[in-house]
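Quick one: this structure, given as structure tokens, is what I'll be asking you about.
What you see is the complex with one protein chain gone and the rest in place.
We just call them A, B and C in the order they show up, numbering each chain from 1.
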């Protein structure tokens, strides 16, 4: 009997908006790098902790340098993860490296953690002949099949129901893997989000929904995005397990995601994690936040820097030193700069990359369009400096 | 600071799926027509009670006769409200007649309550020249601007965000009116539902979302539609006031909706009402429920007939008698049959109804298509019996 | 060989695909125990279990999003949209996602294993929202394949072709023919090629081109025209995208005349693309303007749907006008 509810009965018309069913924020680490009282030392060994920390620094350095490069006109566009490194890397680190990651666009930290090389980042950013994406997408639309990181797609939230489907396939395959899907609190307003969560609980799918609530969707503050206290309460609507976590607390993010993964993989219980954080940088290199928020607000959050917080913790444990920090930063800066120089000099992808991969093979009509294009480019080589040499070959 | 949450802090990773925050079902009237203990007599006068009851009977009689007509091949298609009359009519009756109704398709009771005549029903069902919709939509796609009942549209859930928008306009107009939008628990899975609820609380809109949870979306039981205990908990996700009500209890539905209307109109607080009921009939005349549910299950719900329950209450109050019942039923049956005969004999809408109302005026290219069509029909009049006479006129 | 109607042939194709490969999954609204509102998935849940054939919640964008993810993962999803009129909430997932998945990733990932089935078309008293023919909406989208079968034999072979094709494919089923079209269907697995039109009848005076339920309409019209001594060539396009312009152009080189017909409205319909391409390729061979016989430029009406639809008389008139130009 499908409309039988398990709820009780009431004889007075009482309304509720659920605001009293608060979802607390899970925290382990204080900004000074010490644990909150009563929190026990996390189950995180030195090797993994440093792998996480290095990925965070890599992300930060890459972001700083590439924004600068964009400002110099060397790059058309860039997006920073700044402020959200713990939310992204802490969660990825709690997974098996073979679990699938479906990200929004601000999750380069996950790739850095998995071992995407600076070369690989640069090739995508400059869309050169070595870019896996063949120069077709804007900068930051990374992807790696080797690292189980689905290529980024700009339309927001489309990856969320895809993650539910992907994870359903993993469940049928029975290989003990799950999918994590990242998205912003803004993207969670899309219809696709609702579909994804509902289907995930109905079909009992091993998927982790990780919402980066960073306070803004471009200029739109979260307060104009939803009336509720964050995105987490939406889980109630689907009977999905949910946890809210301090997104700047690497230990809490890691611990929560580890527990979530266990539920997902062992019990086919999808989980929603809301990581509370703040987008410290502009939305993208095209954005100027001074039009919609104050420097003071930003300053408050700069104090909560997740990388500094982790560094303090590492130092307390004597797993990290000033010297190591300096060395790492310098090495990375140098690597980024050198790699950038190499990457930007590399030629663009070949002309045929225009027409391949639309289908598994190039259909005849498209091939004909391509042949015509080559003839045209040969006629006006000076108008097509990127491809004139390529157009020479072939018919 | 947009990511500050009002929730507390926790230092252990606790997950919750909200299942413990149950939303009870509001009930006033028992099946025997008596009030539950402690429930006080409702504020519903005889005149209104009888207006409600007559609308319920009208709906039931219409549904029975028209399904029979469909079975006889007189009508191409039909959908019954049977079992859900209280959910629909009880809520509509709690509104001002000038409030806007945006229904799904199973809410003919709301129209009956507002005074849509049997003639008006029949003209739509038979798509004759008097049909307001000009014979363009399938049977049951009623609409009435006079009665503030938006014409039904088949694509599910599209009317839900439209209701949010409509109500926003009412709020700006400041005339103290609201919108009620009806939809099934199946339609609530669409992305449009999520958008509508979120926008309604963000923009503080006077809209009442009335979900008819009747246990099925065609063959799909609610248990395969969502994992949660009904649709009501979704309100938590948007910080929307919600109430669950026994949809077969006319008094509870009416009382809850009246309170909801007050919140909507006086405080711009949108409200979600989940009316728990059961679709006693087949989904539509094209459906055969024996393929997906048992007669036993149906029988349980037949015992909970909302009309009988109200009748018992009316009889206890001595507002209604066996004789009156008999007379009403007979009068209605006769009226339906006579009106049907009239309506099915009426000619179809004129040929030009094919091309009018696409735009405010017929664009030249469409007019040219129409002229060509007329010439064609004049050439083959026997192939177009419905319109051959119409095609004669004109150019 | 067995006599089947189109629904049975489709059901048989799904059964064949599911039996051969346990990664093939069928899902959508009401496709589970009920077997779909048209019963195209009858018995598949019973046969292959609830994890491979199941009901989804009522959310088309979710169904296709889910299917995209499954296909990327390596499963072989066959998703049903209950009516083609209700495919539009999934438009973004199809046009921005399915179609562009491979290209944007440089072939690191793809959803080529995806097939989307949906009943389309008029003639069943369905009015605005149970009658639409949306193929042209998708035909502007490189990366998709679009297939429409005309009879049971074609339906089974093309659906198996679509399921096996390594590109995301929309499979629009002419629901008017679901039970009306009956014919011999081979047993077991056979695949008809995507991207190839089929010449159903050779002729010399005029080429008739259509797909799906319009093929029947064309055949009726041609019967009338041939009585008038007009020799007609009939082509079933079968695949709308990428379409077989070569076969059509070769035919028009010979006949010099082309009549294209579809149920969808004229403006922006796929006949426009065909006419534009063929006037360019066959310019010097055309003896009369390419004619399009289509639905009116209006939403789909109910009571006067007969007047709206491009029936055999309208096609016949177009043949005559083309020949008499």
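FYI, a residue touches a chain if its C-beta (ideal position, glycine included) is under 8 Å from a C-beta of that chain, and two chains touch if they have at least 3 such contacts.
This is a predicted model, so every value here is computed, not measured.
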Among the chains in view, which touch the chain not shown?
-> A, B, C
Option touching the unshown chain, where B:13, B:33, B:165 or B:350 are the choices | B:165
Check each of B:151, B:329 or B:389 against the chain that is not shown and name the one that touches it.
-> B:151
Contact with the hidden chain, among B:44, B:87, B:140 or B:202, goes to B:202
In the full complex, chain A touches the hidden chain through residues 76-77, 127, 135-138, 141, 153-156, 186-187, 189-192, 217-220, 224-226, 286-287, 291-292, 348-349, 351, 353-355, 358, 363, 365-366, 369-370, 373, 376-377, 379-380, 383-384, 386-387
Considering the entire assembly, which residues of chain C contact the chain that has been omitted?
-> 61, 85, 88-89, 91-92, 95-96, 99-100, 103-104, 128-129, 136-137, 139-143, 241-243, 264-265, 267-277, 279-281, 283, 286, 288-292, 296-299, 325
Determine and list the chain B residues touching the chain excluded from the picture.
-> 100, 102, 131-134, 136-137, 141, 143-145, 150-151, 153, 155, 158, 160-170, 172-173, 179, 191-192, 194-196, 198-199, 202-203, 353, 356-360, 363-366
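Here is the rule we use: only the chains that are shown with their structure count from here on.
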Roughly how far is chain A from chain B, going centre to centre by Cα mean, in whole Å?
-> 43
Check each residue of chain B and list the ones that touch at least two other chains.
-> 189-192, 224-226
By the touch definition above, chain C meets two or more other chains at residues 54, 57, 59, 61-62, 89
